[in-house]
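This is the structure, below, for whatever I ask next.
All protein chains of the complex are present and in place, except for one that has been dropped.
Each chain carries a letter (A, B and C) given by its place in the written order, and its residues are counted from 1.
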Amino acid sequence: MITRRLALAAASFAAMIYAGAAAAQTPVTIGAIEILTGPNNKYGIAIKNGFDLALDEVNKAGGVLGAPLAIAYEDSAGNKDQALNAARQLIGGKKVPLILGPTLSNEMFAVGPIAVERKIPIVGTSTTANGITAIGPYVFRTSLPEADVVPVTLRTAKEKLGVKKVAVMYGNDDAFTKSGYDVMKAALEKLGIETLTTETFGGKDTDFSAQLTKIKSLNPDAIVVSALVEAGAGILLAKKALGIPDSVRVIGGNGLNSPQVPTVAREAADGTLVGSPWFIDKPDAANQKFVAAYKAKYNMDPDQFAAQAYDTLFIVAQAIKDAGAANPEKIRDALGKVKHNGVMGPFSFTPDRDPADTSGVVVIEMKGGKFQIFK
Amino acid sequence: MSAPRLEIDALTVRFGGLAAVDDVSFAVASGTVHGLIGPNGAGKTTMFNLISGLVPPSAGAIRLDGERIDALPSWGRARRGLARTFQNIRMFQDMSALETVMTGMHSRLDESLPAALLRMGGFRKAENEALAKAWELLAFVGLADAAHRRSGDLPYGDQRRLEIARALALEPRLLLLDEPAAGMNPSETLALEALLEKLKAQGLTILLVEHDMHFVMRLCDEITVLNFGRKISEGAPHMVRADPVVVEAYLGAKVARSLEAPQ
Amino acid sequence: MLAQQLVNGLVVGSIYALFALGFTLMFGVLGVINLTYGFYLSIGAFLALFATQHGVSIWLALPFAALACGAIAVVVDGLLLTPLRRAKAPELASLMVTLGATLLLYSLANAALSTDIRRFPPSVIDGSAIDLLGVRVTLTQCLIVGSAGALVAALLWLMNGSRLGMGLRALAERPDTAALMGVNAGALVRLVSMISGGLAGACGVLIGLNYNAIQPYMGEVMMLKGFAVIILGGLGDIRGALVAGLIIGLLETLTAGYVASSVKDAVGFALLVLTLWIRPSGLFGRIAVKRA
Partner (left out) sequence: MPEFIDDFLFTYQTLVYSLGINGLLALSMYVVLALGQLSLGQAAFMGMGAYVSALLTVKIGAPFLLVLLAAMLVPALAALIVGAPTLRLSGVYLALATIGLGEVQRIFFLNSELTGGALGLSGIPMKGGLVSIYGSLGLALVAFIFVARSKIGRAMEAMREDELAAGALGVDLPAYKLAALVVSAMLAGLAGALNAHVTSFISPEDYGFHAAVSILSYALLGGIGSPFAPVLGAFILTLLPEVLRSLADFRGVVNGAIIVLVVIFMPRGLMTWRMGRIGASTRRPS
């Protein structure tokens, strides 16, 4: 009897000590659906790393609504059905007031309508395809769509390098690279740059010699490429092997904006131009702090997916604070008004829930295995 | 005179360069039991495969009741009334004996897909009649008690008889039996012989390959002898067993004498 | 441009042929479509990669990877296909079991190796191209074309000109009776697995050297091409595999160069379906197609 009373007393004492401290409160849990396993898990894991890093900082600074913020992760494995199940689990089971993700635009096209149906805000951090926010009034995205980045890159190339005629190559079996191509095509037309030929390839292809031999014979000023790292590196290597001169630059979409490109393509990657909503060597203090913290925690360089995720979590945390309650409707309204200055630059949403500010876009160039700002 | 039930006309088949059956002709008259004998590798089973359509001929013709069947696939020949058993029994292991026999009625059974799907009256009638006939056939070969047993579990001799029942279910005009007595003990062989005698009495035409010469000589009306893919002799049993060419190539003097001795 | 495209096609075609050789040999002798075959290609590339990363010369790493893949192929055959052979399982059972094994092995490799693309250290081989009358070729490309020709010649000799070949052909034609003829069937099955696995492994190393794209799934992509090559060449036909590989490689390259790169990948499968309709026994038609 005595021991029991003692235990009770100890417990209430402990509770008193922690009262008021965020750590003892029931956390405010938001959901996240990312590709944590399977062939594309590197994107999902970078994103999760970005979230977790920001989460630590948010909670160190007192969390939200007097409680810690927590993220319930669900793995989509890149599978549409599993992403759907995950979303339903988060909304109907765990009752989260907001969902982060999913990783791929394809998954968002499947999951978005469900979030809209249940009036739960859903925030994509890496979904760059056209039409994402058109799914419905609860679908937000923080990633700059390719449509905002690619024209900047191409305009810069036209102005600084005098590019007048180009050859275009894109991976036609992937939603990301295909929609990147759609944007490139529109931007090229708008800028009055002539397209000599458009060649396609598959994301798992390794041989690009046929397409590049044809391109070589057409003498373009540059080659515009929408590809992910794997095919992109292969194209750069084959371009070099076929003797296409270095003065013919490869201008890439977001897919080539990866530190992995030079690890495979090495010196063949030099001269590659890409536009990026974020850049690891951006000199501002916020970015340098993020990069250092990321390296310290994960022992690797962050990529733009991690950076976008990192910023997004602060934006979402701010919206929850502004909403004053973990209520989906209020959070949605608050999200639309959030202004944040993060590692990507100044951020706010347009009325259509897309990122409003493109001033953070930088055009970068590969030199000696590292990206640097293109001048 | 009407056409023979089965007519083999200058039939030849080559595997690679080798002629497994070489320009063989013979006829099986309606209502008779006809034996096909010869040493191992003489081409007997190949001849059966040619007749039943498992092997396409290189040259020659096969006629069933005067109608050419050599271009038909095996199931087309089965529909025209050609049934067979196999040297190494081919059972549908998981089926019950009853189901096995009903499978043999496949081409005689009028069950359309819609009728089966809607379980129409015609379907029920056909299925019930088939079932009744299957019981009769099982009783006929002496397997009624094993009707519900898994056919793969039946003893060897029963499987042989079940295979014959399955072939009979096809209501054949011509029954091909490939070594029906192989592997049977003497009493099983006798039972089989009685069964075949009954079929013969019913007027069924049978062509059989068999190594048990006593069995063949007693049962057959006519015998054709093959050696190295060629026909070397034919005629009534007493004539064939006296033919020196046959004795030399296949029977051997001792067996030939034993066959002549009254049993 | 045409000359360069023909060279491109020759290289791609030689790769297809190299890959299909072991695949078709497995089918020709063992009578199974072994879908794990593509996996040996991935593993071969990775083994050679790890070896060269530890300073081993590529000329040592290549045979090492080939031998190791051969050994893995022997183990896989022994674990999966031998029990089925013993149980006289239907022919499609072996296709299904290797299908499952393929999924299993790739998933494991993916978990262990990650899908990040990797390359050989640049010092391993001189990757620069030389210019021959306007046509650019690399040392690796010469190596690929040369080894495709040499290996086909060696395999044809093995099958048709050697005592061992007689045993292999006996095993292919009459698996049940081969044993009666004094053929040690088990040993021959292991030998064929060893050769095939080794060919796939070596092919993986060469692809890795040529394209610098090493990834667990690299074998799966080749496998899809492999189907088209072995059907067009005739299942089990070694000479057919070489010719069909070259035909598909050249046609793909010319299609991409002169028609449209988007339909390049359809070439192989169009030929596959066409072959089935017109000439199921393949280009040379020597292989007796097993009829139902």
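Keep in mind that, in the parts below, a contact is a pair of C-beta atoms (placed from the backbone, for glycine too) under 8 Å apart; a residue touches a chain by one contact, two chains touch by 3 or more.
Just so we're clear, the structure is a prediction, and the values are computed from it rather than from any experiment.
Every shown chain that the unseen chain touches in the whole complex is listed here: A, B, C.
Taking the complete complex into account, C:I231 is the one of C:I43, C:V74, C:M218 or C:I231 that touches the chain left out. When the missing chain is restored to the complex, the residue among B:A61, B:M95, B:L199 or B:V255 that touches it is B:M95. Residue in contact with the omitted chain (choice from B:A78, B:V141, B:L154 or B:V225): B:A78. From the options A:T103, A:T153, A:T177 or A:Q304, the residue with contact to the unseen chain in the full assembly is A:T177.
Contact between chain B and the absent chain runs through residues 52-54, 73-75, 78-79, 83-84, 86, 90-96, 98-99, 102-107, 109, 111, 113, 116-117, 119, 123-124, 127-128, 130-132, 135, 144, 147-148, 166-167, 170.
Interface with the hidden chain, as seen from chain A, comprises residues 37, 75, 77, 80-82, 84-85, 88-89, 91-93, 95, 105-106, 109-110, 113, 118, 129, 131, 135, 171-175, 177-179, 200. By the touch definition given at the top, chain C reaches the unshown chain through residues 33, 80, 83-84, 89-93, 95-97, 99-108, 110-111, 220, 224, 227-228, 231, 235, 262-263, 265-266, 269-270, 272-273, 276-277, 280, 289-292.
In this text, only the chains that are shown with their structure count from here on.
Common neighbours of chain A and chain B, by the contact definition above: there are none. The chain pair sharing the most C-beta contacts is A-C.
When every chain is reduced to the mean of its C-alpha atoms, the one closest to the centre of the whole protein set is C. Mean C-alpha position of chain A lies 74 Å from that of chain B. In terms of their C-alpha centroids, the spacing between chain B and chain C amounts to 47 Å.
Averaged Cα coordinates give chain A a centre that lies 39 Å from the centre of chain C. In the complex of the two chains, the chain A residues touching chain C come out as 38-42, 172, 199-202, 204-207, 209-211, 213-214, 216-217, 229-230, 233-234, 237, 241-243, 260, 263-266.
On chain C, the positions that touch chain A within their shared complex are 1, 4-5, 8-9, 11-12, 110, 114-119, 122, 127, 129, 131, 136, 138, 207, 211-213, 215, 217-218, 221, 252-258, 260-262, 264-265.
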